[in-house]
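Sending over a structure as structure tokens; questions will come in a sec.
With one protein chain held back, the other chains of the complex are shown just where they sit.
Coming up: subunit A.
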């Protein structure tokens, strides 16, 4: 998973247990660990160490008291840079999902097939029944997710690393090969492209094999990022297709609440996972997390290695929680952090992690894209889609801002999804008829 050779030395198993060094001021890594949610797998966003940051902050402060003001300004500047570093992949993922939804009709066709996690049908006679069924579906789905997360925590506690690792690999295999094969098939059908099986086999084989390597082993950072975006989009499309209408909205709402609880409450599974990892002083295994930047190594070798490893660890800890789902489509992108350039800076250590970039769990990508994709799928209105898109970006911005303020891991779903849901329903019901009438008469406001 790491492109850095220094890390390889410390890997004695494939599950990448690395002695973790506590980073100095884990501000940005924490930020980027929103809960990763996936129906199949749930990644709780493990903020690296909930307890550590304050202590580290103090030590950092003691060490360089002068730096505080600069730190604030730098915090803002680098915070802004990191926000943008996340805007781009989130936007790309949403664009891919919306483009697919609008052009490939397969993902909006409902043929009555539903996931086993949502067994209640929404094809009922009354509105009340439909609402009840969607709530029941949500309860089942969230319970599955909670169960999977707890299962993962238990596995982790009892050190069944190989099991977890195998599960993750199986999951990403399915996503990279099977789902992309289905996607390719549907795209070909939509555009009426004649294609033969050997060519498709070669394309899918190459795509999948390179993906597995990039995600689980080594690869160029941008290629890995691209693969992570693609698999998030694929997962989001599967959800959009197979979740019934109302259930999808209720699930989105419930997932944000669960995210909030799991990451912030002391007994939350995510938090327990992170604490266990901290007790053992080891990173959580690589899972689905999107890493936006390279690690910048500090001038000195040893602190750099330590800081490097620490950031690695913290990143990995981020998404531990997943495991909810039965390992289906979960891909496992890893936190690919390639060793960056050497940087000479006076305030080296403080800047080090800031330049490490931010990490965002793939579950967040997926659920953001599900929200925007559903907005695009229901009704042909682009205003609603655009409004949801902007709402999610604003929510992400706020989450990262809170992260910079609190310096501990925060769930990335609640704020964005809340804004997204509010904007979706209000735009669809209030703004859309209004704008339609204005546009029909060409009145401008």
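Operating definition for what follows: a contact is a pair of C-beta atoms (placed from the backbone, for glycine too) under 8 Å apart; a residue touches a chain by one contact, two chains touch by 3 or more; residues count from 1.
Throughout what follows, contacts and distances are computed from a predicted model.
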Chain excluded from display, named as in UniProt, from "6-phosphofructo-2-kinase domain-containing protein", "Ubiquitin-like-conjugating enzyme ATG10", "AP-3 complex subunit beta" or "Gamma-secretase subunit APH-1": "Gamma-secretase subunit APH-1"
Listed residues A:99, A:154, A:390 or A:430, member touching the removed chain: A:390
Sites on subunit A contacted by the missing partner chain, in the whole complex: 69, 72-73, 75-77, 79-81, 83-84, 87, 380-383, 386, 390, 393-394, 397-398, 401, 404, 431, 435-436, 438-439, 441-445
